[in-house]
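One structure is given below, represented as structure tokens, and several questions about it will come after.
Here the complex is missing a single protein chain, while all its other protein chains stay put.
Showing subunit A:
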């Protein structure tokens, strides 16, 4: 077990290192000039060169990369455009010359929004997706099954920006059934927090739950005919209990792994949902940074998203091993 965690950590570090290198390469290959952007349109050539020097952009690529990596591990001092130096503590993801703050701080300001949105959406995905799939499998071939399967097909085919705006109009502006979407910190009271996020959670969850419902149904149907489910019924367990205790467990592994991937993706930011509901999360930060050529922020958010994917995939593997003792962690 310790060996497994150690190997997984090394593997994660290798993946993240490769991603920083790729993102850094992109930083250089991009046609835009960070120094020019940071300096602003009114700078003359001499000023741009001064900025370039203060940002360290005139250093060789390898030096800049090792500086960046050193900053990640130990922190470093970065010069701003005006020459003032900024202390960037580890893990230093660089400094945004557009936002004039360290990238980590920029992400940290917005991360609670993303975290709240992702956590709630994952609950919706789990409950709705797995629940619908389970029910459809139990009632396979019936009207319930067909209705539920149709319902999930709607989820799979509809776009968030359409569903989001449509529901927001119908449920909030036209009928007042739902409170106005928006983010209020959990510290200010869980009621306001949940109320503001309710509609985003449902929309993001519903659209993603469709895939889970379909997979859960197929998995359940396959597992239902396993010998151990029959044995459980032969012991005298009722249909529902046998399926909950045995079939569901046998069907769980692929669902857990997909949920791990989904969690990793959602924690990296959900740009469309954030935009539709006017939530300032990490997804919006990342897209804005791309639009504004704010390359340190782009690299930082990419790295963060990759980090979450790596972590959650590893966690999903651990959960699968816990569910099924035959799985050996290697």
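Rule of thumb we're sticking to: contacts are C-beta pairs under 8 Å (C-beta built on N, C-alpha and C of every residue); 3 or more make two chains touch, one makes a residue touch a chain; residues count from 1.
As a working rule, contacts and distances are computed from a predicted model.
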Identity of the absent chain, which is to be given by its UniProt protein name, from "Cytochrome c-type biogenesis protein CcsB", "Alpha-ketoacid dehydrogenase subunit beta", "Peptide/nickel transport system ATP-binding protein" or "Ferritin-like domain-containing protein": "Peptide/nickel transport system ATP-binding protein"
Among A:172, A:198, A:287 or A:323, residue touching the chain not depicted: A:323
Sole residue of A:33, A:109 or A:226 that reaches the chain not shown, by the stated touch rule: A:226
Full-complex contact with the absent chain, from A:60, A:150, A:187 or A:236: A:236
Residues from subunit A at the interface with the omitted partner, ascending: 3, 7, 10, 141, 226-228, 230-239, 246, 249-250, 323-326, 330
